[in-house]
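Here the structure comes first, spelled out in structure tokens, and everything after it is commentary.
One chain of protein is taken out of this complex; the other chains stay put.
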Amino acid sequence: MEERLQEILAPYKGKSDALIPVLQEVQAELGYLPEEAMMAIAKTTGVPESHVYGVATFYAQFYFTRRGKNQTKVCTGTACHVKGAARVIEAFERELGIDCGCTSEDFEHTLETVACVGSCALAPVVVVNEEVHGQFQSSSIGKVIEDLKE
Amino acid sequence: MLQRINSPSEMVEMRDFCKAAFARQKVRFLVCAGTGCIAGGSMEVYEELKRHIAERGEDVDVELLFEGKDSEAGASISGCHGFCQMGPLVRVEPKSTFYTKVKVKDVPDIITTTLDEDSVVERLLFKNPDGSHAVAEHDVPFYNRQTRIVLAGCGTIDPEDIRNYFAVDGYTALAQIFADHSPEEVIDIVTQSGLRGRGGGGFPAGRKWKAGYDAKATPKYVVCNGDEGDPGAFMDRSVLEGNPQAVLEGMTIAAYSIGARYGVIYVRAEYPLAVVRLQKAIAQAKEFGVLGENIMGTGFDFDIDIFQGAGAFVCGESTALTLSIEGKRGMPRVAPRPRTTEVGLYDKPTLLNNVKTFAYVPDIIRKSADWFKAIGTESSSGTAVFALTGHIKNSGLIEVPMGIKLREIIFDIGGGIPKGGKFKAVQTGGPSGGCLPESLLDTPIDYDSLDEAGSIMGSGGMVIMNERTCMVDVARYFLQFTEEESCGQCVPCRLGTKQLLEILNDICRGRGKKEDLDLLVELSHSVHGGSVCGLGQTAANPVLTTLRYFKAEYEAHIYDKCCPAGVCKELISFVIDEEKCKGCMLCAKNCPVDAISGEKKQVHTIDQSLCIQCGVCFDKCPNKFSAVECVSPKIPVTPKEKMEVS
Partner (left out) sequence: MSEVTITIDGLEIKAREGTTVLQAAQENGLYIPNLCNHPDLDPAGLCRVCVVKMDDWKIAISCKLPVKDGMVISTEDPEVQQIRKNTVELLVANHPMTCLTCERDSTCELQKVAHYVGIKPDDIKRYRRSVRSIPMDTSNPFFDMDHSKCILCGICVRTCDELQNINAINYAQRGVASLISTLGNKPIAESRCESCGECVVRCPVAALSPKNTMEPMRQVKSICTYCGVGCGVMLGVRGDQIVSVEGDYDNPVNQGSLCVKGRYGYKFINHPERLKTPLVRKNGELVEATWDEALDQIEAKFSKHKGEKFAALASARITNEDNYLIQKFTRAVMGTNNIDHCARL
């Protein structure tokens, strides 16, 4: 990890305004932002550590703990909300046995909400590992999870 | 011919060349490759179409057209058509035959009817409410009342091939200004057109451009705001995905007008496809010399970078957006502060407009300010783009002239409320907007009228709600959103939205107090007056409008512990009507907590002490029975009698 990190960081030496792209790149590589990585980013870009953390925690895209292999995001945009997103979330919570916003102990699943994926005409929408499932019905959860096992 | 454009006059030649090339293809299948249709499997349809056409011995390679060869048929992708609900969509040119919900297995039929029989596949056509079929796209009621300018290219051209854009007059506006117009003249045209910022605020674009032109400091920047964060809105996404070149051309025209050398497009993290399309678009535009260094051989340089947002709604605010690009926390600058046109990105003059605002510009230049001004109303010219969603038959992306009535959009274009439902409210402007009731359906759509009604134009989300929507819950939903998205720097927004949310949560749970309604209003006004930026200043709008138009519903929650719409879980119970229940077991089998008892062919009952109000039984009970009912207030749960220990 250390080596790969240095490789990513190399072009950003002293570039404090590139902080967000750097965080994005590092997270794409590591899956989340461990403290050591943020410290390395601070050192390379010259941004104080507290600011790196301040910026990273400001944006919803960044994670600070290890996440599940499969990531399920239930859209909670307005259209999805009025079409029952809350019930979809509850159904996923029941099925996966984890609370929304959490990762299962075996790191298989992470369940979370997303503000709006902009596929409102297909509401309610669930995004599973980048794949958009439109007009989602809670009854199809079992199949969705089964498909992930393949 | 397909080479770098070295002078504005070469642009016209390029257009004619591309037009002629595409005209050599007799039939063209355009498969929608918007996020919605892709989710429905449109890319598989596209591959299948290509395979079938190739099997017929046609050359599907579009490059051959440019080499002067003719082709009987070809397939290409297109941007979002807007009618996402009916996707995957396939449009067949030149007749604009419009197929909906196309599956891979439909492809052979489409091919043979089109190419061999010169006919249509009826089952895939849009079915009108009267049972007839609409053949062409413009025959569909959803489309035939629209006026498409920004969306004109979405769904008709391949967003990943700049030559498609050239063929529809793309970049001729830029060539025209290089040849004939000084920057001041361009700004004059934009001013005269009456174009107002489409991000929601409605600030006159011409005035902003003029301020950018007048700013002395250098370098100057042009920034495109594609941080479309409103939940329930996807207009910008569709434009960026469906016609990215129009945005680039608009930005380049803006750069020429104010004298900028660099531009940035800020795209939301949730829009990966838009980023890919933009990357391709920028690379192609540079290759053809319509972007980058020495554009069209005029010596004018303009470069555009893409910045991917990291997920913060508040970054839609202009100062927060520029700070975010600089790698900082997206906390809006506190007024009084200089305008972004004076101190913006990297503290330099910055012209910041919404995606659609830029996308309108090439058309305005090409067709004149008067043409644009003739569309819409006196104070709000042009068209408005809305994402029409929620409880509506035809949901999707629409573009309508300003001044159109809400009623026309909802009932004529949108087709009304599905499944015999009743209209209750329309929400515009996202979390900063408001909910308008049926009595205001004749409000014309323009910046000022919506403002007066207590809502706002916003960037274009329009969510329709039926009678099964609880307005207190809707207000609570939006406050939850703003509370989560508040940057937290100023007290009224940080703690005010939290307090409003907690009060609304209590009301939804039947714990509201009678003095809460006054406190809601009082706090709403203070959060409005006291907050730093637009997010906080408008955060209470959903509360104020629902209180204004649906006060009785709040009172029912507080005094009667009743949710008339049957949404707020703590206030409802599900019961099974003994008369209607046929004992089909569907509800019982699906109940996640086994609260429903009853054998097959026997009337089922719900054990209220076990029920978690998930509503699965309500959804599962077949429509023909409709035996499960939602009642409010809640049926009191009688504690089970104590069992005697023997």
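In this document, chain identifiers A and B correspond to the written order of the chains, with residue numbering beginning at 1 in each.
Quick note on the criterion: contacts are C-beta pairs under 8 Å (C-beta built on N, C-alpha and C of every residue); 3 or more make two chains touch, one makes a residue touch a chain.
As the structure is a prediction and not an experimental result, all values here were calculated from the model.
Considering the whole complex, the residue from B:67, B:122 or B:502 that touches the absent chain is B:502. Of the options B:531, B:573, B:613 or B:632, the residue whose C-beta touches the omitted chain is B:531. Considering the whole complex, the residue from B:334, B:593 or B:637 that touches the absent chain is B:334.
Within the whole complex, the absent chain has one touching residue among B:10, B:363 or B:483, and that is B:483. Of B:62, B:312 or B:474, it is B:312 that touches the chain left out of the display. For chain B, the residues touching the chain absent from view are 312, 314, 329, 331, 334-336, 483-492, 494-499, 502-503, 506, 515, 519, 522-523, 525-527, 529-532. Chain A meets the missing chain through residues 35, 38-39, 42, 48-54, 57-58, 64.
Rule of thumb we're sticking to: only the chains that are shown with their structure count from here on.
With centres taken as mean Cα positions, chain B sits 22 Å from chain A. Of all the residues in chain A, the ones that touch chain B in their complex are 16-21, 23-24, 47, 51, 54-55, 58-62, 76-84, 87, 90-91, 94, 114-123, 130-134, 138-139. Within the complex formed with chain A, the residues of chain B that make contact are 35-36, 38-40, 83-85, 87, 228-234, 237, 268-272, 307-313, 324-331, 346, 387-391, 395-397, 427, 430, 461, 463, 465, 469, 474, 477-478, 481, 484-485, 487, 590, 592, 614-616.
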